[in-house]
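One chain of protein is taken out of this complex; the other chains stay put.
The block that comes next holds chain A.
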């Protein structure tokens, strides 16, 4: 039987505010446990929440960026459940009247086709604290620094059919929130995480199958793997005569499989109701217009501009505009080097390769855009060849320094002095009687190909520093002179 997967995603984007959603405690990452948890975050009796205006503005920005209806009146609700990292006994969230209503984004797939994915809603809520289960025997340690950090939960329609579509959607949302400056997008620190709802059904069937939810996946690669694995697991299960049980699952990256966390059949009863501690949030047209006017350039517009302004290919423009930090980085390199195509090749090639190999991100790149721009500029003005530039890049990555400093210190400057190249060429020719004889014997139109050997010898003799164009010209001239 042919199966079809149905995928819907819930993304939690941590909003990049300085303080928490309902208190004046800091949201900075990595502080000592409980040093950024104030009386409100600890839910001490008598404390009351006061809503952070920046969290509201950021949510509205997102809503406008996905063409969504903005809730003129939105309301906070209490989602009630007991867990020690949630000291109030409820999470303040939005169920009935979210700040962002129905919207959509368009994704582009590898084969160039695009697809519109619906966004059901996006609502504001607070994050919980962190539970540490393994540090103390018989006890759980609670760190409430993260409690009260503002989150925007972005809920998609079940519009995706493959893992590829799901990843393209997540990447697009990631590019959006980082371009808008409302989320730092740091997946390793949990600022951007994804829950995947997956079900399968026989192709052509209207009705959805039973779905599972895989929680808190924190990398693009893992999202893809988790979905692919979960689709296979469900199909195998059904084909073997079993049935899918509605459950919450965890993705184990080490084993590359999902496993059951808790069954939804004993699901929590959250008893949502409007939070009496917070009044309705009312915004008017002027407010929305002002936020709309403040929107920065968004990924789709940026892609179009890259094609227009830098003459990049559709593919290059898509990759570079698909990540806010990468796009910003590329533009600095392109301007410094004054060659967009070469800048794009270096950013998408050598730089991305190094970032992947070292499992790091553009934001943490040891080579800055200015440094790389300086390097590409030196290829462009023929100070060094592309090959030598890779050596310079290695040094830059490992030890730092500007291209000019490294070229100077390592003596890598390209030899363009014709006299110097001529004497090396003479030397190479004098030691290669056999190859010279072959060259002479060859048909004139075959000789071009035979230059390769001599070229290699000259480059070897100069440590790759001779200007390839100059060497080629001189070699041809001298060898052809021997043939006459």
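As a convention for this text, contacts are C-beta pairs under 8 Å (C-beta built on N, C-alpha and C of every residue); 3 or more make two chains touch, one makes a residue touch a chain; residues count from 1.
Keep this in mind: contacts and distances are computed from a predicted model.
When the listed names "Aspartyl/glutamyl-tRNA(Asn/Gln) amidotransferase subunit C", "Tryptophan synthase alpha chain", "5-oxoprolinase subunit PxpA" or "ABC transporter ATP-binding protein" are checked against UniProt, the chain not shown comes out as "Aspartyl/glutamyl-tRNA(Asn/Gln) amidotransferase subunit C".
The chain that is not drawn here is touched, among residues A:29, A:51, A:220 or A:453, by A:51.
Only one residue in the set A:101, A:190 or A:274 touches the chain that does not appear here, and it is A:274. For chain A, the residues in touch with the chain missing from this view are 17-19, 23-26, 32-39, 42, 44, 50-56, 75, 80, 82-84, 97, 131-133, 135-136, 138-144, 269, 271, 274, 276, 278-282.
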